[in-house]
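The structure appears right after this line, and notes come after that.
Every protein chain of the complex appears in place save one, which is left out.
Up next is chain A:
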Amino acid sequence: MIKSIFYSEFHPVAGPKIVYQVPEDYISKEEFDAISIYIITKQELKNRIITVNISKHTIVGCPVCIQNTKYKRNALQFNLCLVFQKDFITWTYESVVKKIASYLTQLELENEFLFSEEKKKEIPTFLKNLKDHLNSYGYCNLAMGDSCIIHLKAAQCTSEPPLIEDHAVPVLVQNKDITEYTWDLTTQQILHYVDGFSHVAKIAAEADIEVNRVKACLQNLIHYQVIQGISIFQYSNVYTVTPELQQLANDPDLQAECIFFIARKEHRPPNFRDIFQMYCNLTAGTTVKDLCSRYNPHSLQIDERKLIQYGLMKGYIRRLHKYPIKLPTSVIEPVSKDIPYHLCDGCHSFDEICCKISISNEALDEKIESDPSIVICWK
């Protein structure tokens, strides 16, 4: 939240000072004097984004200096700064500050917006609107001067979204109907096939789109938090619960959501205790198949695929991956051609290997079982 915005200038007589501020006196004169060298800076630092953290506030500004003989002391130095509470994450506003600085520079160069005392009077209202709009919407389009509209938007997360693997399964986390029509055609087509169970390679084949383009689109959707990537559902998979599960045990709202999600739609809702017990029985060594034969989820109105999907999405359970590891042996054995030894280095899980050499899980399992020099770690 922006706590305050101020416009400061280098006054030819009084030196650096705050000219306008909303709300008034949020930054006191003493506070400003202590940090004025970071607001109205030396020439070398002009047009750089400067953030200074002092006892109570974080101030972000971008000093500007326009040289012209018409100004007293031959230069106009100003800085429009945003003030936040201390240790606020401010980098999302850095682009805003920089853009305002260049808007103001442009306005000044074109029609002396800051030089003329008359025009300058617009600034306080502008500051107020700027603060209100940015705080409530995260963006603003404000008129300034006669013909200029200032468009600003606080930057969003810019970290690279995680790569999505061929064998991962995208799951919608937002309602499809709301989002579908705002995307490009390719993404729309891909979204059509995102059902929470098909993996990336399958979606690519079904949608008849090149797999790397599918991945790029899905990555984009992950970035906008429309989908989430989870591991593929197989009856041979093994899962285990995480400490997050206690949230589900203690929160009736989450329980209701969970029941709604997991229910086989046409039937009456399942019993929560059954759901919870199925989650708790997901342990190392128990495959989903084992679990199903023990509980018969069908009769409990539980859709086991959705049970696993929901658990993974919420982080209540995590998948235990199977890693084949080829032990170094001194004896030279007849090397079986079928087994991709180079992939058995502890860095590639069964899913990855299967996907890479296009082989079914059971087939790979059989081959590896028969080789005594390979051990298997689950993690």
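Please note the rule applied: contacts are C-beta pairs under 8 Å (C-beta built on N, C-alpha and C of every residue); 3 or more make two chains touch, one makes a residue touch a chain; residues count from 1.
Everything below uses one rule, namely that contacts and distances are computed from a predicted model.
Chemist: Any idea which of "M-phase phosphoprotein 6", "Adenylyltransferase and sulfurtransferase uba4", "NADH-ubiquinone oxidoreductase chain 6" or "GATOR complex protein NPRL3" UniProt assigns to the chain that's been left out?
Modeler: For the chain not displayed, UniProt's protein name is "GATOR complex protein NPRL3".
Chemist: Looking at A:Phe78, A:Tyr103, A:Phe233 or A:Tyr279, which makes contact with the chain not pictured?
Modeler: A:Tyr279
Chemist: Considering the whole complex, which of A:Ile149, A:Val211, A:Leu327 or A:Ala363 touches the chain not shown?
Modeler: Counting the whole complex, the residue in contact with the absent chain is A:Leu327.
Chemist: Looking at A:Pro124, A:Gly145, A:Gly196 or A:Pro269, which residue reaches the missing chain?
Modeler: In the complete complex, the chain left out is touched by residue A:Pro269.
Chemist: May I ask you to list the residues on chain A that touch the chain which is not drawn?
Modeler: That gives, for chain A, the contact residues 30, 33-35, 37-38, 42, 44-45, 48-55, 87, 91, 94-95, 98, 155, 158-160, 162, 240-243, 245-246, 249-250, 252, 255-256, 259, 269, 271-273, 276-277, 279-280, 283-285, 318, 323, 325-328, 344-347, 375-379.
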